[in-house]
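Note that this complex is displayed minus one protein chain, with the remaining chains in position.
Going in written order, the chains are labelled A, B and C, and every chain counts its residues from 1.
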Amino acid sequence: MSFVQNFPFFSIIIAMFSGIVSSVLDGKKARNLSLVMIAVTTALSAGTLAFCLGTGESYTFMMGHFPAPWGNEIRAGVLEGVTAVFFGVIMFLAVIGGLEHTAEDVEEKKLNLFYIMIDLMLSSLLALVYTNDLFTAYVFVEINTIAGCGLIMIRQKGRSMSAAIRYMIMSQLGSGLFLIGLSILYDVTGHLLMSPAKESVEMLVAEGSYRLPLLVIMAVIGVGLAIKSGLYPFHYWIPDTYGYATPTASAVLSGLVSKGYIFLLIKIFYRVLGYENLVSSQMANVLYVFGIVGMVMGSLHAIHETDTRRMTAYSSVAQIGYIYMGIGLGTSYGMVAAVFHIFTHSATKALLFISAVGLYEVSGDKKDYVSLRGAGYRNPLAGIGFTVGSLSMVGFPMLSGFISKLLFATSALESPHKMLPTLIVLAVSTTLNAVYFLRLVITLYSRRRPEDAPIPETVPRKSWHLRLAILCFIGVNLVLGLASQPIVQAITDGLAMFG
Amino acid sequence: MRLFECILLLCLVLCALSVAFTKDLLTSIIIFMSYSLIMCLIWMILQSPDLAITEAAVGAGVTSILFFLTLKKIRAIRKEGQDEQEEG
Amino acid sequence: MLQHLSLNIEETAAVILFGVGFTILLLHRNLIKKIMGMNVMDTATYLFLASKGYITGRAVPIVVDGVQEVEAYINPVPSGLVLTGIVVSVSTTALMLSLTIRLYERYHSLDLDEILIMAKEEEQT
Partner (left out) sequence: MSRRKDNYETSRWLKFKTWVDGETDPLSSGMDPTEVIPESRMRERRKDLARRKAYDEELTRIAAHHEGKTEIMKARGIRYFQKFYKVMSVILCLGIILVLLWTVSALPVTGNAGNPANNEVAARYIEKGLQETGAVNIVTGMILDYRAFDTFGESCVLFIASCCVLVLLRLDADSKNESIKKMIAESDDRHFEPKDDIILQKCACVLVPVIMIFGIYIVLNGHLSPGGGFSGGAVLGSGLILYLTAYGYRKMSRLFTEKVYRRTTLCALTFYCLAKSYSFFTGANHLESGIPLGTPGAILSSGLILPLNICVGLVVACTMYVFYTLFRKGGM
């Protein structure tokens, strides 16, 4: 066993440990520790990825002295490695970009608690990515939920607290469904680790026994995680939650937390329930329909909004719809597109939330269209960042959104029954995206009218953190857009390893 | 034993329903506490004493204390609001 | 079906409780009731899980007199899982109750719909 193989385990434990230590540090030290920790874990994940790419296969890692069906396990492969590196990078940039605002929004003595939540959030995300055990997944889903709730309500405003309790209620509904699905699964298979559970599920499917429970398990686990990630009919908590948290929290929640759940769902579909069972039992079609409805309805809601942050949040609903549509296509190409869209969306949405901060700063902290008129001239870099993000969401060539739309379209061609609706909805949704994003971009670069209320003079902050974060996010977007080939290849290989 | 278990399970369902339908919060908290205690007995019957101890200490103990404290806090806040109204 | 359910009374009760708890959590308007509903839902799931480990006529999984036959003890796995789950549910309960207190201090109401409306108005003014 080579030493590199310990890296996933190290990264989870380091993240947790720094969270525990932060409880006695003061705010600044906790912040520095947290930044160092994120960098270190990202490096470790990169090491894991390099190792997996080198050997070309995945491996499991025993957590303790006991092998597979008895002890806990984690598992690392190419897809896990890519996702972990990506989550680390996004987390780092989101924390860097929101540093000043975090320091303002959070009481000074409670600052270290904020970074504890960031640390534990990262560790739980990594654990969700690497886990090979269903119950471990449940425990870390709970950590993720509670940390997310902490990140929302740390601002201590009325609106963010009511958003937090709503988020908590919806998440608990999701966890309850997930746990009962897990219990039924344990009842029919007798295993909690993914690999032996999959063997038993395959056996049951071959025998044709317990057909109804297996269907219910798929439905319940799917719905539970869909509630948590905010698929369309369950999206009511999203706008408040993303709209009123502190910027780092919005970026992390929209970019990472919901994606962590979707990743877990994909993992469960592939590694436990079997993707072909999902397709043959029509559950895939259900997800597909929900995804399509979400794509259109989310965009329609976004057009109605006047508050730009809520608009961005509603656009998340639409993008989550894209991902579920990709899962529901029922082909491996569709799944590759869905996973690539996870990356695209988390990079782009984090960029939008972070660069929007720069725009609000120069518009007197107002978030409606009128106040933002001309903000692109007042803070050029943030304007460029926002424009790049918007164009990427719309699907402008060279940017990441274009590639994921291309992938969705080509994968739709593979499945004859769903080709036409997919292409139509893709076109409609892209048009709607263009409507609301380009409206905002045009607003940003239009001259202020004389009848507009004057903007309170604010000294533009010389925060290199924000600039650095925006630049890096733009870079990530360009990398995803221009050098997509190796990443798509890695996703394809990783998904093949899942099987 | 089977009959006893059936009765307990029935009580459990009744408790859950009455938690939903009672209007007074204090009453429903007390009903919830008894729900936990019944659950504790059921776990004893299901041969899991670990769970029974934990449920008795946590479900019927700590969780109920937290509920009572919340209620108390809320009443204190409500009372203050009233005093201010009467003064004003 | 009914006969099968009568053999599975623990699961039947657990499932009914799950439905009740889920509904309270989703649709009751009072926040404290919602939290209780969440607890009911969680314990129902634990009851479901724990009854999976029970085997008629076998004893508690604590080794007595060195007897280590499988036939002597019930399945220890669900007990362990439930033990973990109980901690999770008490943590979330404490968190949600503290949120409730803060919201009540601010809006003097326990009704979630009212709170949301008031929060929206507060934002606008």
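Here, contacts are C-beta pairs under 8 Å (C-beta built on N, C-alpha and C of every residue); 3 or more make two chains touch, one makes a residue touch a chain.
The structure presented is a predicted model; accordingly, all values stated were derived computationally and were not measured.
Q: In the complete complex, the chain left out here touches which of the visible ones?
A: For the complete complex, the undisplayed chain touches A, B, C.
Q: Considering the whole complex rather than only what is displayed, give the residues of chain B touching the chain that is not shown.
A: 18, 21-27, 48-50, 52-54, 57-58, 61-62, 65-66, 69-70, 72-73, 75-78, 80, 82, 85
Q: Given the full complex, what residues of chain C touch the hidden partner chain?
A: 1, 4-5, 7-12, 15-16, 18-20, 22-23, 26-29, 51-56, 58, 60-63, 68-73, 75-81, 83-84, 86-88, 90-92, 94-95, 97-99, 101-102, 108, 113-114, 117, 121
Q: Where does chain A touch the missing chain, residue by residue?
A: These residues touch the chain not displayed: 1, 5-6, 9, 13, 16-17, 19-21, 23-24, 61-66, 69-72, 107, 109-110, 113-114, 116-117, 120, 123, 127, 133, 135-136, 139-140, 142-143, 146-147, 149-150, 153-154, 156, 180, 184, 186-191, 200, 210, 212-213, 216.
To be clear about the criterion, only the chains that are shown with their structure count from here on.
Q: Once you find the CA centre of chain A and the CA centre of chain C, what distance in Å lies between them?
A: 27
Q: What's the distance between the Cα centroids of chain A and chain B, rounded to whole Å?
A: Result: the chain centres lie 37 Å from each other.
Q: For chain B and chain C, let me know how many angstrom lie between their CA-based centres, rounded off.
A: 12
Q: Residue numbers in chain C touching 2 or more other chains?
A: 21, 78, 100
Q: Can you tell me which residues of chain A touch two or more of the remaining chains?
A: none
Q: Flag every residue of chain C that touches chain A in the complex, lowest number first.
A: 18, 21-22, 25-26, 31, 34, 38, 41-42, 45, 48-49, 52, 77-78, 81, 84-85, 88, 91-92, 95-96, 99-100, 102-103, 106-107, 112, 115-116, 118-120, 122-123
Q: Chain B touches which residues of chain C in the complex?
A: 9-10, 13, 16-17, 20-21, 23-24, 28, 30, 32-33, 35-37, 39-40, 43, 46-47, 50-51, 53-54, 58-61, 74, 78-79, 82-83, 86-87, 90, 93-94, 97, 100-101, 104-105, 108, 110
Q: Considering the complex alone, what residue numbers of chain B touch chain C?
A: Listed in rising order, the residues are 5-6, 9-10, 12-13, 16-17, 19-20, 25, 28-29, 32, 35-36, 39, 42-43, 46-51, 54-55, 58-59, 62-63, 66-67, 69-71, 73-74, 77-78, 81.
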